[in-house]
Every structure is written in structure tokens, then in C-alpha cells.
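Have a look at this one.
What you see is the complex with one protein chain gone and the rest in place.
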Amino acid sequence: MSARLKLGMVGGGEGAFIGGVHRIAARIDGQWDLVAGALSSDAARAHASAAALGIAPDRSYDSFEQMAAAEAARDDGIDAVAIVTPNHMHVPAALAFLKAGIHVICDKPLASKLEDALQLEQVLAQSGKLFVLTHNYSGYPLIRQARDMVARGELGQLRLVHVEYVQDWLTEAATGKQAEWRTDPARSGAGGAIGDIGTHAWQLAEFVTGQSPEALAADLSSFVEGRAVDDNAHVMLRYASGAKGMLWASQVAVGNENALRLRIHGDKGGLDWAQENPNQMAFTRFGQPTQILTRAGAGATDAGLATTRIPAGHPEGYLEGFATLYLEAADAIRAHDADNTTGGSVLPGLSDGLSGMRFIDACLRSSQAGGVWTPVIQQG
Amino acid sequence: MSARLKLGMVGGGEGAFIGGVHRIAARIDGQWDLVAGALSSDAARAHASAAALGIAPDRSYDSFEQMAAAEAARDDGIDAVAIVTPNHMHVPAALAFLKAGIHVICDKPLASKLEDALQLEQVLAQSGKLFVLTHNYSGYPLIRQARDMVARGELGQLRLVHVEYVQDWLTEAATGKQAEWRTDPARSGAGGAIGDIGTHAWQLAEFVTGQSPEALAADLSSFVEGRAVDDNAHVMLRYASGAKGMLWASQVAVGNENALRLRIHGDKGGLDWAQENPNQMAFTRFGQPTQILTRAGAGATDAGLATTRIPAGHPEGYLEGFATLYLEAADAIRAHDADNTTGGSVLPGLSDGLSGMRFIDACLRSSQAGGVWTPVIQQG
Amino acid sequence: MSARLKLGMVGGGEGAFIGGVHRIAARIDGQWDLVAGALSSDAARAHASAAALGIAPDRSYDSFEQMAAAEAARDDGIDAVAIVTPNHMHVPAALAFLKAGIHVICDKPLASKLEDALQLEQVLAQSGKLFVLTHNYSGYPLIRQARDMVARGELGQLRLVHVEYVQDWLTEAATGKQAEWRTDPARSGAGGAIGDIGTHAWQLAEFVTGQSPEALAADLSSFVEGRAVDDNAHVMLRYASGAKGMLWASQVAVGNENALRLRIHGDKGGLDWAQENPNQMAFTRFGQPTQILTRAGAGATDAGLATTRIPAGHPEGYLEGFATLYLEAADAIRAHDADNTTGGSVLPGLSDGLSGMRFIDACLRSSQAGGVWTPVIQQG
Partner (left out) sequence: MSARLKLGMVGGGEGAFIGGVHRIAARIDGQWDLVAGALSSDAARAHASAAALGIAPDRSYDSFEQMAAAEAARDDGIDAVAIVTPNHMHVPAALAFLKAGIHVICDKPLASKLEDALQLEQVLAQSGKLFVLTHNYSGYPLIRQARDMVARGELGQLRLVHVEYVQDWLTEAATGKQAEWRTDPARSGAGGAIGDIGTHAWQLAEFVTGQSPEALAADLSSFVEGRAVDDNAHVMLRYASGAKGMLWASQVAVGNENALRLRIHGDKGGLDWAQENPNQMAFTRFGQPTQILTRAGAGATDAGLATTRIPAGHPEGYLEGFATLYLEAADAIRAHDADNTTGGSVLPGLSDGLSGMRFIDACLRSSQAGGVWTPVIQQG
């Protein structure tokens, strides 16, 4: 085993949800030590949080700018930074660390505005560093297997992609720190549900199918009075290949906790996977009985087995899928630092992030125009 | 018990699927005797089928026109006719029997063309007879309960309606009698999946919510080369109330047999029901654990209990739901014949049929125009 | 189609549950007309019930003895009688009709006492008539398929049989007509849950495996104060083949409606089927992914297809499974009356009934002796 890599964190102070998730994910496979942080824009909270996490006082910073500069200057500076702030801070923080020559692991969505996101492209290219976007659902073993099965043609020519990500926690007017910033356009971006969870659904479908829709028609709604962003999105999708799709993202679908589901149908087979019970996936070859594929069970493929830790029937969950991204990031950074290559990884990165921003942008444009079909500009 | 009613049948000769279903449905509750038929446009097959069904030779007719005239002239003529032909014959047959003063029970969709369907309105009104359209899924006890719960406000103000009806039997180029006429526009109408199963989904959502969308955007596809009608339909829905919806109908979704599922979400609660296991339905009050409501079980309402035959845990199925329409038709006919009233029933009828035709029409218009939002004209 | 057969009924007057089920089952496939009855020991109720069912007054009898004699004497007398009384009346009624030369269709369990049941053997043999015991769960298409798969060796050498039949309706002290007689030893027999539902579980396991346990150890309980019969039974099973099993029957398992489940494991494969969603069954070949077999779907076998009416995905239920016994009884009676043969049928009959009685008897003996292993005497 190589020595552990050193991780810094921006955001993720007390009371934050996703910062804690990143920390667990970084610990699970024993590849990272959290040694530095700018954990809050409130300095007192930042330092208290750092102390609670065992970060040395001299590596608890008042700002990410300070942290980027100081860590870049240390011999034992961090190998990578995890950015887990509200969305509008992702790009500024990422720019600072990339410019300082530090690899970046960033929470999704990439930015609160597409323009901000586009700034990253050139800086990243110049930096020669790695940029990982934590679309964690792509880390589930059966999602890796699904991607693999699609690529190998087990479903035949793809025809249909159905993805839904539905919750109910914003059914009523939001309260609490999480709800507050996630429904504030200034911090989360103009997309509400489409940004917070729609981008996950979009990325998951892209990741598994290897295709990205060329056009969409979106009908966004904000069902709760006074809410400034969408809390429900109905989207129809068209692919250049002729495939068609539907995407539903909702935070007001009562009875749903975190119901992300992906169904893909080709002319030879179909797949059905749901995140809340992620250790099984239905697979049907046309004309044959549906099979229940299980993580690490009979029928598991190399792609699935490579990202799992324990035998079939011992459920892995959300944290393990997330951890796989941290494990792969560690591998990628070691490879990169050894020979300057970044190839071969399936880790979600900047292109996923830009695609997600273009999805948000296209949804907003479509919906504002009354739900018309709108191209999703993939390059340019 | 009143004496059994006398039933005639048009269509449903050997090799037909839905005719046999109607016959079982008519038998289950012991309210009907099948005594007459014009079972096939092929006279030899018509008479052979009649003999096999125990229909007296003198009441096996060569054509529905002949049958309508002859039965109307008999003292012991049929009380009602069941029309189970391919779609394009529904209206001509219905017209003949209504004009002859005979109640009509007709399979769905109402017609192969909206213009044909509209002819029925005036004739039906003049006839003073009953017209039942066998949208059988509305006969499931838990669907009755769902309708009732929505009406009583248990879900609050409705926000979201998601209905999908997906199959895979037309994944490849069609063969067999069923596939043949159901993909022939001349016989089934210009709608393929939207007509055959989309109308069921549409009606089910209407039946349960008590609302009908005012506009839709439809993206129809025909994935199998050479197929003249759609085999997949993606549709977004908007209601006058502000509710939104999605409808997916497919006959090429590999791994699905007859997967009709309805989900409804309001600001206070949500429902989730799936036809393939119709004896349970998930219901969630916002902020409380999801409940599993079962047919005739704890939590069953009068509307559900009134349409069920056996205790909870003893599954009723498709045929019982269908039979409920025949039972209610018998009740309605007896009431009508007693006092000329037709009120009070929730039986699907002409208005459901016309709504379905307008759904097909709006889908075709929307899709042909590129998937644009299109009004569903409900009246006129 | 042959002419319908004529059915009489003993028991099943107003307020009875199982009589109504038999009547629907007899109607579903259009093979029977109910023309005579001794529907209640209370003559007024018997005649009122008969009138409501459309039975002619002269064929509504005051007693089954009267009915057996009168129907045997008619030229148009009944072809078979359905006996749907409380358990203690099954044998006396069956004896009367067999002696009168009338085929018998009898509800389960066969009798309230083993001694009574044994009387039937000789009389039945002498009568040359058919005796069908309505172990209706054996009529489910996937149960037929399971039996067939076991017989063909798809599971290999059987090792394990697990069957459970659990309900909760007797969780508290019984009230109502159903609860009353089913917990009264004088009418239902000394077995409570083991008689009422345990015999179904026992028969289902026998029917599918083709094997009957040679010994059992039973621990019967009566959890509700004052209850005279068992309401819960734990039973371990041993087969002569070396297979082992467990059987659980309960009427006090809160949260269960009618949860009959059968699991069978051999050295090559395993099956898992549950009655409350009877249209699917899990099947696993060792080392391969579990398959979901569906009624009439991909992977259906002839045995399953022969007993189903509608396509996959259109759920059949309890009533259709029950109806299959009536359909097969009609076929068997026609064959028997044509050429005096009774062969080939898988219909449950006297041997199933005697096996069930021996199961009850062995459970009672075992439990009374403290739960010791006890032979189940299969012959003698």
C-alpha cells in the first residue's frame, strides 16, 4: 500500500450534510488523511469544526484563498482539496486550487451558473491537474456493471432512457440550513430540483448509456408559494442516435425519500435499477425471464466486482458508492503524479459538470419558452 | 336475485383475446347469459365459435346489422351487446345497436378515428340507452379507493400525476393476429401504443384524479422498422388546476409485461399503485411512514369494499376488475329499465371514450408538429 | 363445447364465505350451472338463499339427505355436489351423495376427525365416483409449473421444504360467524390453525414436491385465552428421502393477511412462491442469477400455461386458481362418465384429504406429547 494521500476541505463545517459524507467516503478505503480545511466562511465555526475533526490549528484557514496559497507552499501540502460548499462557491474555490497546482474533488453541480463553469475549462487544461466531480451515484457497483453491459451491447441498440429522481422533503415551504441555500438562486443557481438532483439523474443516464441527449423539452414547476426555484421538473429527451427519454426530478413527491431510478431499454434487453436498494438490478433479455442481478453475486461483471468490497448479500450503500470515487481519485492522482497521465478512469469530471450545467441551462431556456424543444449545446 | 340479463357479442370469435376476457367477466358475478353473437366477419368462423359457446344456431348471426335487427325484434332479445371487434368497427356496431334500442358495452378505444366517435354522441343521446366503455382498470377495488381518497382530499391539492403503461410484446416486428391488427392504422387507428394502452393510462388518471389535462406535449416514436404506428409515447401533461403530469406508453420496453402504474402526489399525500400486483397500494401522508393499503384490508374504504368479493390476502386480479364493470352494467341496466334513470354510476362511458380519442388526436397533432404543447379540446 | 354440467351445493347459505367462492369458481369457466341446494341447516335461510341464487324452489332442499335422494332420482339430476359446510359435516354429506351415485366436490379439510375421514375410503371405492377436495392453492398456474419443474428435476435432489401459512385475523378473541365455527372443536375438529390453514400448507408442499413427510415434531399453541384450539403451529418435518422441512401455520401473526409461501431447495436449484402475489415465482439455478418466472410469461411451462386464461402481466388471482379445480373437475367428470376412467388428473382428492387428516392427527399427538417426533402414518 502506498502512503495515504493528504486531503484538504473547503466547506463542510458543523451542520453541513455533504461535508460529512465526503469525509466518511474518504476514510472508508483508507487512502486519505484529512489534514487541512477552510471549513466555513465563519472563521470561528471553521476553526471549531477543524478542531473537532483533528485538523491541526495551523492548517485551519480563514478562507480558501489563504488555504490554497499556504498548502501549495508546504512541502507536506495537501494532494487534493474537496470542495463541499454551496454551489456558487464551487468554481471560485476550484480555480484557486487548480491555479495553486492542487488536484480538485468537487461536489456537484459544478456551479451555480454556466458562465462560471466555463471558466474552469481553460484553467483546468493549463493546470494539468485532476478535477473530479462527485457524481457519487456513478460509483455504485451495479451502475458500473450497467454501463459495462450497455457498452458490450447486451441491451442492443438503445431506444429508451427513463430516469427519475424524486424526493419529498421540500413539499412544504423550506426550513433549515439545507433547505435554505438549496432554494436560494444566489447560492444554488437558477435551477432548484434540476440542479440539486436533476443533474445527478442526467449524469447517471449519461454515465450508463454513454450518450447525451441533443435536445430536451422541460416543464419546470414551483409548487410551493414563494419558492424562487423549481421544485419539480418534467423533461423529455431526444438523443442523436434516435433514442428517446424522460427525466423526472421532484422534491415534492410525497412518499419518496431519495428515489433515483434508471431504466434503459434497447432492442435486445432492458435494465432497471433503483438507488434505494442498490444491491440489485433487474435485467431482461427480450423473450427471457427477468433476472435479478446482485452486487457481487452470480452474473456480476468485472466492472461491478472491481468497485465492491464485500460479498453478495452484505449490502453496500450510498457511502461505499461515494467512497469508490475517493478510492479511484487516489489511484488517479498517484498515477498522474507518477507519470503525468490521467487516462483510463471513469471518474466523473469537468465534462460531466459542464454537461450538467448545460442541462440546467437548457431546462431553464425550454421552460421559460413554454416547454419547447431546445437543443442542449454539448460543445462550444 | 333478479333474473340474469341476456348478452350478445360482436366480434370475439376464435383466436381473439379480448372477447374471451369479456365472456369470463360477464360470467363471474352471475348476472349475464351469452345468448347471441355475430362473432366474426367470417361467417363460418362466426357460427363455429357460437356453437362452441353454446349459442343457439338461430342467434348466431352473419353480421352485426342482422343481429341488431333480429334481436330487437325478439321478445326475448338481448338486453345489451358487447362489442369486442378491432377498433374501427366499434362505432358502426355501436350505432347499429343503439339505433335498435339495445344497450352497448364496448371495448376501448372508442374508435379508430375521432370523427367516427363524435357521431356516437347524438345517437346515444337520442337512444336513451346506456353506453359502457370497458376501461377495465377502473374496476380494480384499490382504484376505486384511490379515486375516493383523492375526492375526499386525503392527498390535498393535487400537484403531480404520473402514469405509465409499458409492455414489451412489440419489441420486434409484429407477428400473429393480435399484433397484426393492433399495428394496422386502418383497423386500430392512427394511434398505436397511445391508442391501445395509452388510452387506458389516460383514462385511469382521469378516473382517479377527476381531472383531465388541458394541454400536452407528445413525442411519439416507432422504433421498429416498417411499423406504421407509434410503439412508444412520451407525453407531458398540464392541468387547468396547475397540476402537471407525465404519461409513458410503450410496447417496446423490454422486461415489462403489462406494467400500468399510477402515482399521484398532492400537497398532503401521495399514492402509488401498480396493476401487476393490484391488491396493494402505497399511501403516504406527508411526514408520516408510508402505509401499504390492501384490497379489503385494514384501511379499505367503502368504495373499495363495494367492488371486491373475497377477503384481504386472497388476491383478486384482472378478470375480477373487468367483471366489476359487467356487474355494474347489469345494475345500471336494471335501474335504467325500471325507471329510465342512468345516474349514479362511475362506469366509464362515452365521455371517457371521447376524452381518449381527443388524447390520441392531441398526441398525434403534437408529435407531428415536433412535440409542441397542444391543447386537448375537451368539449365541442 | 359440451353442455354445462349441473351442480348442487350443500352449505353456503347467506353469510358463508367459502360457498360464494365455490359459486364464482364454478362460473368462471362456464362449465357449471348451479341448479340445486341444501344451503343451510336452517330451512328458511336455505330457501331464501336458494331463491336469491336462482335455484328453482323444488330443488331447494331441507337437508342434504333429502337432496341426495331426490337428485339421484331425477333424470336431470345434478352431476356433482359441492360440499361447503363446516368441517364436521363434510363426511356425512359426502357419504350421502357418493352412495346416491353423485360425484363430490368437497371443501377442505376433509373432516373434523380422522376416523370420519377413513369411512370415506371404502364408500368412495365402491361408488366408482369422483371425489375432489378443493385444495385451491394447487390450482395456481405457477404451482402447477413448480410441481412440473420439481418432477423434471430442475431443482435436483430435494433437500429442503419450507412452507408457511400465516394470518392475523384471530389475534384477538374471535367474533363473527367465521371465527366462531373455525375455533369450535366440535365443528372444525381438534385442529385449529393446523386444520384450517395448516392442511393447505401441508397439501401444497405435498402437491409440488410429490413427497410426503414421514415424521414431524409439532409445537402447537393457543395464544388467546379461552381458545379451545391451536392458533399457531410450529412443525419440523422429515421425509423418507432425507429431505427436511419446516411448516408454520398461524392465525395470530399480526401484519399477515393470507400469507401462504412455499420455498423448495434442491441440490441444483431453488423456488420461492407466495400466494399473495401469485403471478410470479423466483427460481434460481445454483450459481446463476435468480429468475423471476411469471404466469404465462417467458419461461412458462405447459403445466402452467394449461391452467391460465389471460396473458402475462394481467394478474390472475385466488378465484381463477379455484376455478381451475372446477374446470378440471368438469373435464374429469365428462371423461369418467364417457368411459368410466378417472386417470390423468392432478386434482386433489381423497388421498390429499386423508393425508391432511393424518397431518392434523400427527401434530396433535406430537404436541400433546411435548413436541416429540411422531410418525405420520401414511397408509393403514
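Going by the order they are written in, the chains are A, B and C; count residues from 1 in each one.
The rule we apply is simple: a residue touches a chain if its C-beta (ideal position, glycine included) is under 8 Å from a C-beta of that chain, and two chains touch if they have at least 3 such contacts.
Computed from a predicted model, the values in this text were never measured in an experiment.
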Check your understanding: Which of the visible chains would the unseen chain be in contact with across the whole complex?
Key -> A, B, C
Check your understanding: Looking at C:Q145, C:S212 or C:S250, which residue reaches the missing chain?
Key -> C:S250
Point to revise | Selected from A:P86, A:G297 or A:G353 as touching the chain missing from the view | key: A:G297
Exercise for review: Based on the whole complex, identify which of C:N232, C:N258 or C:Q280 touches the chain you can't see.
Suggested key: C:N232
Review point. If the hidden chain were put back, which of C:H47, C:H90, C:H265 or C:R295 would touch it?
Key: C:H265
Review point. Since one chain has been left out of the picture, which residues of subunit A touch it in the full complex?
Key: 1, 3-4, 17, 20-21, 23-24, 27-30, 51-54, 167, 256-259, 275-279, 294, 297, 309-320
**Study point:** Absent chain, residues of subunit B that touch it
**Key:** 282-283, 287-294, 297-299
Check your understanding: Considering the entire assembly, which residues of subunit C contact the chain that has been omitted?
Key -> 155, 159-160, 162, 168, 171-172, 217, 219, 221, 223, 232, 234, 236, 238, 242, 244-246, 248, 250, 252-256, 263, 265-272, 282-286, 290, 370-373
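We take it that only the chains that are shown with their structure count from here on.
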**Study point:** Whole-Å gap between the CA centroids of subunit A and subunit C
**Key:** 55
Point to revise | Geometric centre distance via CA averages, subunit C-subunit B, whole Å | key: 35
Review point. Per the centroid of Cα atoms for each chain, what is the distance between subunit A and subunit B, given in Å?
Key: 43
Practice item. Note the residues in subunit C that touch 2 or more other chains, in rising order. Key: 294, 297
